[in-house]
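First up is the structure itself, then whatever we jot down about it.
The excerpt is restricted to a subset of chains, each kept in its original location.
Naming follows writing order (A, B, C and D), and every chain is counted from residue 1.
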Amino acid sequence: MLLKENIPVSYVFGKIKKEVLMVAVYAITIYCVHQYYNFKDVSIPLTVPTILGTIISLLLAFRSNQAYDRWWEARILWGGIVNDCRTFARQVLTFVDSSHDGEQKWALKERIIRRQMAWCYSLSCHLRGQNAKDNLDAYLIDDDVKNIKKLDHIPLAINELQGHDLRTLYKLGWINEYQQVALDNTLTNFMNSMGGCERIKNTVFPVTYSVYIHWLVMFFVLLLPFSLMEFFGIFQVPLVIAISSAFFLIEKMAIHLQDPFENKPTDTPTTTISRTIEKNLKQMMKDELPGDIDAMIGKQHQKKTQFYIL
Amino acid sequence: MLLKENIPVSYVFGKIKKEVLMVAVYAITIYCVHQYYNFKDVSIPLTVPTILGTIISLLLAFRSNQAYDRWWEARILWGGIVNDCRTFARQVLTFVDSSHDGEQKWALKERIIRRQMAWCYSLSCHLRGQNAKDNLDAYLIDDDVKNIKKLDHIPLAINELQGHDLRTLYKLGWINEYQQVALDNTLTNFMNSMGGCERIKNTVFPVTYSVYIHWLVMFFVLLLPFSLMEFFGIFQVPLVIAISSAFFLIEKMAIHLQDPFENKPTDTPTTTISRTIEKNLKQMMKDELPGDIDAMIGKQHQKKTQFYIL
Amino acid sequence: MLLKENIPVSYVFGKIKKEVLMVAVYAITIYCVHQYYNFKDVSIPLTVPTILGTIISLLLAFRSNQAYDRWWEARILWGGIVNDCRTFARQVLTFVDSSHDGEQKWALKERIIRRQMAWCYSLSCHLRGQNAKDNLDAYLIDDDVKNIKKLDHIPLAINELQGHDLRTLYKLGWINEYQQVALDNTLTNFMNSMGGCERIKNTVFPVTYSVYIHWLVMFFVLLLPFSLMEFFGIFQVPLVIAISSAFFLIEKMAIHLQDPFENKPTDTPTTTISRTIEKNLKQMMKDELPGDIDAMIGKQHQKKTQFYIL
Amino acid sequence: MLLKENIPVSYVFGKIKKEVLMVAVYAITIYCVHQYYNFKDVSIPLTVPTILGTIISLLLAFRSNQAYDRWWEARILWGGIVNDCRTFARQVLTFVDSSHDGEQKWALKERIIRRQMAWCYSLSCHLRGQNAKDNLDAYLIDDDVKNIKKLDHIPLAINELQGHDLRTLYKLGWINEYQQVALDNTLTNFMNSMGGCERIKNTVFPVTYSVYIHWLVMFFVLLLPFSLMEFFGIFQVPLVIAISSAFFLIEKMAIHLQDPFENKPTDTPTTTISRTIEKNLKQMMKDELPGDIDAMIGKQHQKKTQFYIL
């Protein structure tokens, strides 16, 4: 989750502690050697780090761009999930007319919409490598839970269950053939969003680029003290630390952004988004059903299994 | 709202007043210390700020790009809302044939189209954190207003009401099954645009980048006087102010553009756009209904509640 | 309209005449002051303009990119209008089977296709701020012209008329329900293209960026003579003019490209494109109707009003 | 057509022969004048070309990007044509069930698919400004050829003929109403691809950018010898040639890529792609029709005209 407040300075610097320490030690060593053994002739003209600095800047800009794009795409995918969940709920609620046979129809409608909430939570866990089977009991009926527990890919299984219930709706004549296809399209959108998240999760940023940029930064840092020594003496040390920290920080930011499903503070806030979806979908059900919805939802919930057997 | 006229120079500089003042004080201090205590040996070669300047320029270009993209995407989303509102109105007006039973059909058509105007205004308020429930009475019938007042997410609720009225149209046989699905697609587009705006509103630009770029600019400004002192003496002060203002301004512009729903002069002009939509939709209704439309719309408006009860 | 031939050098330089003149006067003044009052010590090291030059280059590259994107998007939108007009004509011509009741059907088909040509011309005028109501008599029947004249947004009104005629086609049983929805989709595409053009027309490029880049260029130009004086003497003047013209020209190009609907030589060629559409659509009608089409189109044209009353 | 083998070094250098020669003459002249008239004081510090070099590099990068995007978009459009042709063939072959009345149905199916091959070849010629009417006899029946010969825009006319045959299929009851709309969508895709290619063909890259970048490169080349003379003497000549060739080459590459339908070695390989489509579509027909397809296709071919009259 990436919010304005929750990334303190210490968190940022915690990530590059090790590198900064090493650079400090290195810069001081160079200074001492330089002072006591006095070999002026390896002073490097500042133009060499300038050339390297330009190359590294361009590569880091390229890298930041790609990392940001991955992170933003992940956010767009989950934004799309929000939209599609609302659309799916609206379609389920308005396509099926529950003005007569109200209770049965309502039970099925509620089951489908609650199952969609379960899908969001399970996808969130699935992407983060957590157990996607936990905490689904609150949203799924018992039969579903039992069915799913045996399988590996929970969100995929839930999506298929939705498909089965659409068929049930169609067979009962509660939606017509166009409406079934329209609802099926929305299920396809869920598949596409899920697949997109898995793609980002499973595809590493080309590793040779990462490795190579890291080496180049290291090489730049190794040369820097020799260039600055001549002009700054002991003040070279803080300058080297500051400049190299700059490069290290951009590198680290890119590394963090590029993998947005790893349970880190820079992650896509999948749990928060799932909770928003749950809240929105509950409002839509409340809106649909005037009266004491919370009580009624509770009541229906107990009846659900019955309906399923029926 | 971002227009050619309404961002005066003073507004722009008002945003960086504090920073510029601090830089001025700092540069003068350095000058005085330098003059009276005379320590020439910390003069920094200009190449060091050049390296830093290149890095900062690239990072600011990256940042400006992403901020501009967010701002432009917000504009595209609202442009899409304009298009979809016109499309929705055209579909409602031409799919339902009001040549017989004209008055009843017309009342329902008008109710739906006016509700779409309400959706635009409420979304605008919702995004800017204003009360989305105000001023909707002019566009919604009383029942709708009462229903909605209890809920949190007003635009979502209005969208669902549209879905219900589409079902009503279908049940009354005024639109066929394909037309219901086509109109439902347009509602889905509204959901997607709304979701996109909320995504931009709720997702902060990666905070570490912002913080980090700011630090780097500060570091650059701290070094600058030492480099320029040697060549310019007291003229160093205006130069330092001018160059650092340059960086501060680009940074500020990016910060402003990246959040386009914050009630600032650089916002996406959601209210103006909503007003344009209202004007366009009223023209389309007038076009549909030859005769004294304004009077008739008024008359229908009073009858609406009746129809709804009916 | 942007063609290979029609932007002469004089046009390009005409745009920056004023700025170049001012720069020349300024550079000569500096030279004179420098020569006769002889104050060498304000010579600025070339590294300072280099830093500024890098920042300005990156900002101008950013700016050029965004301006080019707006211009290219405008072109893509009008390219899409060409495609959709051809598609619309193909659908109207092939969905309605005019092998019996040929003349009546043909009259309606022709009316719809000619009205689409009118839409293109009126959109072109609407975007350029010209009177969109002129010259439509050649493409619209009298009733349409009368209806439209009272309204503000002509292309929107024409689009709605197309929707009405689709309903007429459907009511007459000349197209089926799927074909109505397919044709309505094409009308939606027209709405989206029109909305996109209006978005580009009405959204200014963030004004603070423009202002700010201009200031930075001015600041750069002010410093330049002091840097070059030392090395070039009087030759400094042409060099300053050449380098600053470079920056001014890129800036001007960006400003021109970013507003592609302003009746300038760099505009999107909306009139030429509309003419191409008219030619294509006429070919398609000729293709459909073997025989002396030009005569027949003329004949039908006179009968149209009759049909409309019918 | 752009393949790995067919752009020899000589081709590349052939394009900049003239410019390189001029630069060589100029550099030698400067050297001679410099040597014999000995005016040292116009030596230009290397920083001036560095500033110019940075601006030019950024502009060329911008230009290369846009040119590459045009070229790649052209390739994507033709890639889309391949996909849509295969899809169109699959739909025609599987939507129409030719298990009874096989021969008549097969004749019509084959006619439609072969006409699609003709569309590809004619579009290829149309874009390159060649005669699009040649060589179509092998793919079209005589009536089609006769009809088309009178018209200007051949691919547009062929597309309309496809629309007519879809109507025929629908009227004969060989496809249902959804299938007609689905096939019509594929025809719309062809229109969009064609329109996209025409857009790229007809829209020049903003001419002022091109002209201006060229001038800036020339200006850079004019200054270069004065900067390098001091350090290199006569060796300045090859250096100037090498560096300016670098800029000229990038410029030329961009110019070539940006117009991908001009019968040059860097073109989009439209003829090769059309041939691939023909091969794929023939395989699909062979696959559909077990038995001696080549013989049968030949036989049907002769019968086609008959069927058409029928």
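Everything that follows uses one rule, which is that contacts are C-beta pairs under 8 Å (C-beta built on N, C-alpha and C of every residue); 3 or more make two chains touch, one makes a residue touch a chain.
From a predicted model like this one, the values you see are computed outputs, not experimental measurements.
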item	value
Full count of same-sequence chains in the assembly - 4 placed in this view	5
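The criterion applied here is as follows: only the chains that are shown with their structure count from here on.
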item	value
Subunit A onto subunit C, rotation angle from CA fit, given as a multiple of 5 degrees	145
Self-contact between copies subunit C and subunit D, residue sets same or different by half	different
Interchain centroid distance [CA atoms averaged], subunit A/subunit D, Å	39
Gap in Å, rounded to a whole number, between the CA centres of subunit D and subunit C	24
Two or more partner chains touched - positions in subunit B	47, 50, 54, 58, 61, 178
Pairwise touch network: line, ring, star, complete, or other	line
Subunit D residues touching subunit C - in the complex, by the definition given at the top	41-45, 47-48, 50-52, 54-55, 58-59, 61-62, 66, 147, 151-153, 156-157, 159-160, 163-164, 166-167, 171, 177-178, 180-181, 184-185, 187-188, 191-192, 194-196, 198-199, 203-204, 206-209, 211-212, 216, 219
For the subunit A and subunit B complex, residues of the former touching the latter	2-4, 7, 9, 12, 46-47, 49-50, 53-54, 57-58, 60-61, 64-65, 68, 71, 75-76, 79-80, 82-83, 86-87, 90-91, 93-95, 97, 176, 178-179, 182, 228, 231-233, 235, 239, 242-243, 246-247, 249-250, 253, 256-257, 266, 279-280, 283-284, 286-288, 290
